[in-house]
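Of the protein chains in this complex, one is absent; all others appear in place.
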Amino acid sequence: PLKSNVTLSNDDIMRYSRQLILPELGVKGQVAISNVSVLVVGCGGLGCPLAQYLAAAGIGRLGLLDYDVVELSNLHRQVLHSEVTQGQPKALSAAQAISRLNSTVQCVPYHLQLSRDNAIQLIQQYDIVADCSDNVPTRYLVNDACVLAGKPLVSASALRMEGQLTVYNYRGGPCYRCLFPSPPPPETVTNCSDGGVLGVVPGIMGCLQALEVLKIASGQGSSFEQQLLMFDGQEGRFRSIRLRARQIECVVCGEKPTLTELQDYEQFCGSAATDKCRRLNLL
Amino acid sequence: PLKSNVTLSNDDIMRYSRQLILPELGVKGQVAISNVSVLVVGCGGLGCPLAQYLAAAGIGRLGLLDYDVVELSNLHRQVLHSEVTQGQPKALSAAQAISRLNSTVQCVPYHLQLSRDNAIQLIQQYDIVADCSDNVPTRYLVNDACVLAGKPLVSASALRMEGQLTVYNYRGGPCYRCLFPSPPPPETVTNCSDGGVLGVVPGIMGCLQALEVLKIASGQGSSFEQQLLMFDGQEGRFRSIRLRARQIECVVCGEKPTLTELQDYEQFCGSAATDKCRRLNLL
Amino acid sequence: MAAPLGLHLEFGGGAELLFDGVKNHHVVLPGQSDPWNMKQLLAWIRGNMLKERPELFMQGDTVRPGILVLINDADWELMGELEYQLQDQDNVVFISTLHGG
Partner (left out) sequence: MAAPLGLHLEFGGGAELLFDGVKNHHVVLPGQSDPWNMKQLLAWIRGNMLKERPELFMQGDTVRPGILVLINDADWELMGELEYQLQDQDNVVFISTLHGG
């Protein structure tokens, strides 16, 4: 468990001086941030800028989870990685870059696939979860594990020139399943490999996601509880949408939940937990 | 001058494959980006994410200008720098980080203060200018030099938990002076040293600024011609404002400009071209 | 007999690709004896706007899973979903949720 800071060191005061003087944050908010741990699920286009700004801001501990290795085609948007870390696990490559920026942040790289077998145990060790994943089964898995473990989930996504952001399972608000009780038909799902993505669009969304994590971590609350932010990069347009409340009949967060342990998400979604091949070949 | 690419190499096709397949970009847009040069004025909270995503996207040449050196108090928002580059010129520190991410981008670091003596000659060498500066005199200087050199200016700013973004001097739209013919009284100007800034807020604004640079570079045009984007990070709220047209009586871009060469901007603004001390001591 | 109804329809998140890539549509629904509701609007879209592969947009008489419907910037769940009675100049958005990162 994270040690509990009650004050800031002289180095901390120097490093964070420009944000310490914000009335919205102050020393109290900065100390709070330093005592918070965040699990970043996916060190790709969203996870890189998110982890970068959380570390810069002095988050206490950062879990960096990704099963994949760095490829050249990642570098147009996955800005923590570099040409020389090609072939290395993304979780390690990201952790190295983070520690250059802020060595006082505890970085825990997990080079593994999040699964029904490890998700709860991992998520229980963190205060806030950031969903930076790139596929439907992982989004349901992260959601269910956050509900079962009682953790707020700050979720962003990006494709082509668009992005979306919501905070789930936070202060009585809805979870991902409240909005999407059934997964989309696999043939309707486009991932970044198929549909493409302009690199700076997940950059924008990952930064916005980091801001909400920091607001939650410092006790300010989030602007996106029961709200969805939509961004259209082609039109330069943001729109904020009021979402439904927590659903009484939700199978995982409702009044009589029927889903009390994690399930097989690839089977549930009919697709693999990766953005590389779209259809799961169901024999 | 930048060499003029007409095709992409195999490595380029691999590296940019995820954005090449976007209909809004395509091979043609990617080639266009690779032939564009951008001058980044200021390698701080805005310039770092901007330069990072422009380089990742394959911009042709990136001029990185900053007179300052890296300090510990920069690292909460200036994410290209690192603990080991403390004391080094920011322009060099940023160029090193950029070349790790994309060595095919021509990086030109300028460790100097932009001034009335060098601004036009520098800006003439670039296609697009990004104002990532942190003080009023530099904002007027960059604007006037862009008008005199005929370059589009993508301008962002951030303070506390707020940000603003506009494109000036582009396709007949207004310049900074059309909006602000007179500088603000120095005692009303708050900079990041005085007022503070949450690091991820310039992160968000710098990414949005990079997106507009890329849209201009690839021929898509900008969403913020004669428009101002305002962001309030505390409320998680974006607002887009319709701005005035180019002003006929503008002293620099109007029909009868009286400002035909650069002036003394510290004197004009009554403040120094830095965010470190607020008032210029006018003897 | 209700008067014809003008609506602003928007498609996003990729749903626009089923409508010739056009995000914004102004449509006029013909006058009819009862007020138009969302269920009827969906049937009208299917009959008049969806060129091919309606199963990528609809499932039965509602939208397929993974499409969020917004009526005047609010989740349609807050507005009565299929039973919501449309008003003249309503703004209805169909947004495909994104999963990439």
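By written order: A, B and C. Residues from 1 in each chain.
Throughout what follows, contacts are C-beta pairs under 8 Å (C-beta built on N, C-alpha and C of every residue); 3 or more make two chains touch, one makes a residue touch a chain.
As the structure is a prediction and not an experimental result, all values here were calculated from the model.
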Visible chains in contact with the missing one: B
Touching residue (missing chain; options B:Ile21, B:Leu243 or B:Leu259): B:Leu243
Chain not shown: contacting residue from B:Pro23, B:Gly87 or B:Pro184: B:Pro184
Sole residue of B:Ile13, B:Met230 or B:Leu259 that reaches the chain not shown, by the stated touch rule: B:Met230
Residues from chain B at the interface with the omitted partner, ascending: 42, 44-47, 132-136, 139, 156-160, 162-164, 179-185, 187-192, 195, 197, 202, 228, 230, 232, 239-244, 275
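The definition used in the following text is that only the chains that are shown with their structure count from here on.
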Pairwise touch network: line, ring, star, complete, or other: line
Distance between the centres, which are taken as Cα means, of chain C and chain A, whole angstrom: 30
Separation of mean Cα positions, chain B and chain A [Å, integer]: 29
Interface hub residues of chain B, defined as touching at least two other chains: none
Residue list for chain C, restricted to those that touch at least two other chains: none
